[in-house]
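Here the complex is missing one protein chain, while the rest keep their positions.
Here is chain A:
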Amino acid sequence: MVHLSSLLLRKYHGGHVAIRLALGGATNRPFYRIVAAYNKRSRDGKYIEQLGSYDPLPNIYNEKLVSFNFDRIKYWMGCGAHPTKPVAKLLGLAGFFPLHPMTITEAERRIKSEAKTQKEEEEDEEEKQAEQ
């Protein structure tokens, strides 16, 4: 059987490199590795290079730990890699990329909903006071 090299395979399948999160860890304990892999490979399968990690569960100091290898991320972005949405969001929060629009919009939505619930609570209290 002819063993095609990875470059030829890529050309044949027409994929691209993606910087994405590969899930690992155990049951009820996820752990993501930020990884440069071909687009068509499986999520946890063979990757080209690991560029960092992301722990979604907060630790004892209530921090979520993220690590990046900025040098290699720059290299892969220069080679034409596409980051996925969560990776782009994380990098935006880190300051390496501009802040993702969805983070801003979701924060605004959250503030609005919190303001709304606060207003509703205040109205309920006023009603209760009015009743009393």
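Note that in this section contacts are C-beta pairs under 8 Å (C-beta built on N, C-alpha and C of every residue); 3 or more make two chains touch, one makes a residue touch a chain; residues count from 1.
Just so we're on the same page, contacts and distances are computed from a predicted model.
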| item | value |
| --- | --- |
| Name of the absent chain as recorded in UniProt (options "NADH-ubiquinone oxidoreductase chain 6", "Alkyl transferase", "Dynein light chain roadblock" or "Small ribosomal subunit protein mS26") | "Small ribosomal subunit protein mS26" |
| From A:31, A:68 or A:97, residue that would touch the chain that is not displayed | A:97 |
| Residues in chain A touching the chain absent from view | 1, 3, 6, 9-10, 13, 15, 38, 40-43, 45, 74-75, 77-80, 97-98, 100-101, 104-105, 108 |
